[in-house]
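Would you mind keeping the following structure in view while I ask a few things?
What follows is part of the complex, with its chains left where they were.
Naming follows writing order (A and B), and every chain is counted from residue 1.
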Amino acid sequence: MTGWTREQIAQRAAVDLNDGMYVNLGIGIPTLIPDFLPNDVEVIIHAENGILGVGTYPDEADIDPDLINAGKETVSVKRGASFFDSATSFSMIRGGRMDLAVLGAFQVSAGGDLANWAVPGKLIKGMGGAMDLVAGAARVLVLMEHMNRSGEPKIVVECSLPLTGRNVVDRIITDLAVIDVTDQGLRVVEFAPGVDAHMLRSRTGAPLIIDGR
Amino acid sequence: MDKVSSSAADAVADIGTGASLAVGGFGWCGVPTVLIEAIRDAGATDLEVVSNNCGADGWGLAILLAERRISRVVASFFGDNREFARQYLQGELEVEITPQGTLAERLRAAGAGIPGFFTPTGVGTLVEQGGLVWRFDHEGNAAVVSPAKPVRTFVRAGKAQQFLLEEALPTDFAIVRAALGDRHGNLVFHASAKNFNPLAAMAGRITIAEVERLVEPGEIDPDLVHLPGIFVDRIVELTPEQVAAKQIEKRMVKGMVKR
């Protein structure tokens, strides 16, 4: 089999999380990351609706309608958690205290521009907290499929979709590779199993630096 | 000093047609549903609503939307609300789409007497450049779009960086929900139901709070007050039935598969 599954993408992303980090995990693949963290890595998960220290889904008996995550699902909290209002929550983000934001994307450009909130002609749902997260988090990690459903590359020279932020993405992990956004351009850090330079270049809409070239 | 209203109907009686309204809540959590119902019953229309979401499926603000009582919304996310989408696309509803953190800060700024502030959020996007569709015409073309926002350079951590200017969002009224309140208007929130409630309360010229439990002044330790009573003008005590009617949008329990 070629490439990584959704779970394997999350597993690879988990390697980038260090003990003591404050992280915000977007909806979709990012929410799978905690399942792949080693026991000795404790990260504090932020929910932008006002929680630090988000835990697992609750036991039936502990369900509280007042306690949901940013995806509007009931959750529990870990020891040492705190609750706060939305202005404080986004202060943490814009103020640079959030070590890492992990989100999905429609497109990422060679310069680290991110498009993940609107597709012209489709219904706009609103950007929620995505623009704040990418503008403020110390590091932005994008997890996504390498190509879209029409088979077009999602990594492009310039995004054609409305931007969420300009020059904000630090690293992209797809089903095919781990790619860093650097001042020199997109640098491939790691290939998924069965992927080689030729295949990756053919499925990517922007130049890639592989082995320094 | 006693800010307690005799009923929700009394508390919202002067919210008239054309009023602007900041509303607390995130999704279905911490939403002042009883005050929203009272506003529906009172009949005001052409409302401008500032709220992160706009309810869904007959819950929260959706009951005002359903009756076409809202003419303009400032919100960050409304992907869960089909009737909202229909009204927006058919030019019946004006929508100012605002990043969530910017929305929170604009409400706080209104309450803090700060008319505008600079933020990195949205720089280089349509939020800065303008062109977000606020209102469609009946053919589905853009009729009103967002203006470009002023940009200014500040040096941050030794690096020149661009920021855009956002303006405060004061409203005529605010309606919020709290777990606990006293007759002076001091409020305490629970868990993630705090969300936009303290900020909406700050933004309202007249602020009305529905509380799940009402106590006498002095029963809340001054160190434990989340929102000082000065920001609250009227208090409505909920009945046990009203409190119990709280709903859950996405009920998840341990072991369920994440999406």
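As a convention for this text, contacts are C-beta pairs under 8 Å (C-beta built on N, C-alpha and C of every residue); 3 or more make two chains touch, one makes a residue touch a chain.
Bear in mind that the values here come from a model prediction, so they are computed numbers and not experimental data.
A.B. asks: For the full complex in this file, what are the copy numbers of the chain types, given as a label formula?
C.D. replies: Only one copy per chain type is drawn, but the file holds A x2, B x2.
Throughout what follows, only the chains that are shown with their structure count from here on.
A.B. asks: Could you put a whole-Å number on the gap between the CA centroids of chain A and chain B?
C.D. replies: About 27 Å, centre to centre.
A.B. asks: Hey, which residues of chain A end up touching chain B in the complex?
C.D. replies: 27-28, 31-32, 47-51, 56-60, 63-69, 71-76, 83-87, 89-90, 93-94, 113, 123-132, 135-136, 162-167
A.B. asks: Touching chain A in the complex: which residues of chain B?
C.D. replies: 26-30, 52, 75-80, 85, 89, 97, 99-105, 107-108, 119-127, 133, 179, 189-199, 246-256, 258-259
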